[in-house]
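Here the complex is missing one protein chain, while the rest keep their positions.
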Amino acid sequence: MYNLAEKIFPICRSITGNGVRLTLEYLKEEFADMKIYEVPTGTQVFDWNVPKEWNIREAYIENSKGEKIIDFKDNNLHVMGYSLPIDCDMTLEELKKIIYTQPDQPDWIPYVTSYYKERSGFCMSENQKNALQEDVYHCVINSELREGSLTYGEVLLKGDTEKEILLSTYICHPSMANNEVSGPVVTIELAKWLASLEKRKYTYRIIFIPETIGAITYLSRHLDIMKKNTIAGFVLSCVGDNRIYSMVETRYGNTLTDKLLKNVLRYHYPNYKLYDFMHRGSDERQYNAPGVDLPVCAVCRSKYGEYPEYHTSADDLSLISEEGLQGTFELMKKCIRALEYNCYYKVNCLCEPQLGKRGLYPTISQKGSYDAIVDMRNLLAYADGKNDLIDISNQINCSIDMLIPIIDKLEENGLIEKSDLSE
Amino acid sequence: MYNLAEKIFPICRSITGNGVRLTLEYLKEEFADMKIYEVPTGTQVFDWNVPKEWNIREAYIENSKGEKIIDFKDNNLHVMGYSLPIDCDMTLEELKKIIYTQPDQPDWIPYVTSYYKERSGFCMSENQKNALQEDVYHCVINSELREGSLTYGEVLLKGDTEKEILLSTYICHPSMANNEVSGPVVTIELAKWLASLEKRKYTYRIIFIPETIGAITYLSRHLDIMKKNTIAGFVLSCVGDNRIYSMVETRYGNTLTDKLLKNVLRYHYPNYKLYDFMHRGSDERQYNAPGVDLPVCAVCRSKYGEYPEYHTSADDLSLISEEGLQGTFELMKKCIRALEYNCYYKVNCLCEPQLGKRGLYPTISQKGSYDAIVDMRNLLAYADGKNDLIDISNQINCSIDMLIPIIDKLEENGLIEKSDLSE
Partner (left out) sequence: MYNLAEKIFPICRSITGNGVRLTLEYLKEEFADMKIYEVPTGTQVFDWNVPKEWNIREAYIENSKGEKIIDFKDNNLHVMGYSLPIDCDMTLEELKKIIYTQPDQPDWIPYVTSYYKERSGFCMSENQKNALQEDVYHCVINSELREGSLTYGEVLLKGDTEKEILLSTYICHPSMANNEVSGPVVTIELAKWLASLEKRKYTYRIIFIPETIGAITYLSRHLDIMKKNTIAGFVLSCVGDNRIYSMVETRYGNTLTDKLLKNVLRYHYPNYKLYDFMHRGSDERQYNAPGVDLPVCAVCRSKYGEYPEYHTSADDLSLISEEGLQGTFELMKKCIRALEYNCYYKVNCLCEPQLGKRGLYPTISQKGSYDAIVDMRNLLAYADGKNDLIDISNQINCSIDMLIPIIDKLEENGLIEKSDLSE
């Protein structure tokens, strides 16, 4: 996964434009069944309109000696996103009015955009700005803002039922590693793994969209089917560093997705950080908006807005790692396996079944002899048709990973039956 | 307010009689639209009957030298409330049988009554009682207990709806400051403020009654309309000192009034003291009785029964202050403003509205740029028609005082609509 991250890291993405298209092409190389869609500028999407398309070829600031003091080629964060073209000379005083810095992190270039008000701007470190001398600077932004379209990618993997699980990630930030490339990289890997499964109970809707306007655009086209079918969903963002795991709850923290994530994180990554919906920030904002009401949580390692390198040039490839990406991939596989197994289970007889005659029970009874089968007995005690697998796991304090082989054994012996959640 | 408190402090009130009438006259001078009612002795009011009316002109104990050792003129707490008339000589031993003291607070005269069993009694400090010499004492209580009536005052302020908010306070204790005059003084000020408002959504029922028997009498005459219309209510008692705020919950602590008071107190007076219904003591006892079931909490500063001066001569004018009274007045205004604004709010579009095009959003996006509008965004996220304003305030951790101007702005922009609680 890290190799793919390296490939797409340098691309200058924004919420529209060729950076998005090029990123989607790389992803399509990994997973050929991805479909790519274009939505024209001006299209009404709920309370919004698809904005003009922005592209940029080059940008720099040159001093009077002809030295480039910053250059878009070195770091695409140097240009404020959606900057209008300029080509002019400026005094230091004039220049400073269109330079953006992050004064509390003086070594780093901040990530700044102005999507919905037309202006031009450069970004640099606070230290570099402070070191600028009086001079006449030649400022060039060779960009274009015009009618065009918004681009997104979609993978649909059919399952046995129409009920869907949503995976959503964004492809709209320039060169940042954790807060951009980690999301699509892990998500495309999950698409490949899901496509490789022999059997899928659920249908998977996997989308690669520009944040906010892309989610709004996508929802405006698919809201009815998504409201009808979605049983769980995940926004994947900032999933490549090696620090703790975290999640953001839905609006009321009470959906199947919340219950599932809290269960899996509790058993496998118990020092994870739980954020309530006050701490939302990515596309879970749209999925959980009133009237949209989809059961979608955000899954992160170091959550956006909560780690120092966030939205700066320090969020580079050194911040993420193969291990970091792989960790999230494994977490998501555990979640998906748990969802695929999740249903209401019911024991098939009255009173405890006689496990001994089926070879599932120690034949000698002595203090301590039942310790080995405590999880099986507890599962049977709560398989009363009122609990799904996650409830049982929570109730009997045993991870779903450990319950799955027990369920297989009990089903083989005809001792429990399932009643599907989606029925 | 303190001036009015000084005026009504010296009056010798009881649950009936001219002290109540005189107090109501002073209040009517402040608010001419108050109506005053008389209910005749003997009237059945639920399980009770209106008692005889009690009045007193003078009372004293004189020693054999003709010195008055206590005199009702000096402090009307010296006579047990509802004492029958006497005029006789007593030995020290005889006298002591009808003297009441508070031995654990030996410097103070206690407040003692015997409403429902006829007897006579004097009250003095434990120290004074212990210093009494053998002597023949001339004891006089020039009082009268006879058919008459129970008196109460009522202010009704019509609003846009029939739904009512109740303010209830009592006027039946003799010269005590916090535990008597503070209640009617703040309540009449609230009546004046409410009457001055341009617009009131709710109707306000504001009553000045003798405690217990007055509340029972009032409820026996108005129970149906109050059960039909009351959405919230407050008993105001002990609201004039400068110490902490406190409230007493309803029977199950789950009404709109409980929710409102806890919200307002939490944000503005976070060190307030919450008492459950086990700690009830004033007329919230009647309003919350089974079958009455009105959503009425008690609001206090130092709660009755919980401060040392309670029900003694030490609860005098030095215990209350203009600041103390004003503080409760402000608290109650906050509560009433919150109730008037309280309703279910619903955002008018799907997904987040585009705040930028309405000038409600920063046009530059950079780390930290949204901090200023976090409350507006949170309010929109929970304006799903399932939360009233108090719920939203609790959920997003922002006081109603801060939400009101945001609601005004969002309504001006047509982004939210309300659905009234009373509909």
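Each chain gets a letter, A and B, in the order it is written, and its residues are counted from 1.
What we mean here is this: contacts are C-beta pairs under 8 Å (C-beta built on N, C-alpha and C of every residue); 3 or more make two chains touch, one makes a residue touch a chain.
Remember, it's a predicted structure, so these values are computed and weren't measured experimentally.
For the chain left out of this panel, the touching residue among B:23, B:76 or B:113 is B:113.
Only one of the listed residues, B:270, B:290 or B:359, touches the absent chain: B:290. Considering the whole complex, the residue from A:103, A:308 or A:385 that touches the absent chain is A:385. Residues of subunit B in touch with the missing chain: 46-48, 80, 100, 102, 110-117, 119, 212, 215-216, 219-220, 223, 251, 277-278, 280, 285-286, 288-293, 305, 310-312.
Residues of subunit A that touch the chain left out of the display are 346-347, 349-354, 356-357, 363-367, 378, 381-385, 396-397.
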